[in-house]
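Take this structure, written in structure tokens, and hold onto it; I'll ask about it next.
For this view, one protein chain was removed and the others were kept in their places.
Moving on to chain A:
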């Protein structure tokens, strides 16, 4: 009967350990052993009976699905808030730089407004991205 236990252990090797997992394994081993005894009572050799029980068992996929086994997906942290903050600070610095250059070198022509508008797209897009991700 060790073979049944080993087989079930093997089947469940991808399932993360939990109490639930142990319970199901226990239950399955239990029931498979009973099946083996049943098959033996019908005149099968122990070896054959064990093999038949194992073959009949089928694919573990379904149980894995129910137990919620997912391939560890790279947990994407929500970075949108940090992105937004970064973009705002970046924008402020860039605009400050333009304002400084503008008033220091060419105080009679006000041109810093144009690059300011261009740069504003950055925090604006980050803002909407943050807004959208926050709603999820």
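Here, a contact is a pair of C-beta atoms (placed from the backbone, for glycine too) under 8 Å apart; a residue touches a chain by one contact, two chains touch by 3 or more; residues count from 1.
The rule we apply is simple: contacts and distances are computed from a predicted model.
Enquirer: Not counting the visible chains, the remaining one has a UniProt entry; which protein name from "PadR family transcriptional regulator", "NADH-quinone oxidoreductase subunit L", "Peptide/nickel transport system permease protein" or "Fluoride-specific ion channel FluC" does it give?
Expert: For the chain missing from the view, the UniProt record says "PadR family transcriptional regulator".
Enquirer: Specify the residue from the set A:22, A:48 or A:66 that touches the hidden chain.
Expert: Of these options, the touching residue for the absent chain is A:66.
Enquirer: Can you tell me which of A:6, A:26, A:78 or A:125 touches the chain that was removed from the display?
Expert: Missing-chain contact among the listed residues: A:26.
Enquirer: Just the residue numbers, please: which parts of chain A touch the chain that's not shown?
Expert: Against the left-out chain, chain A lists 23-24, 26-35, 37-38, 56-63, 65-67.
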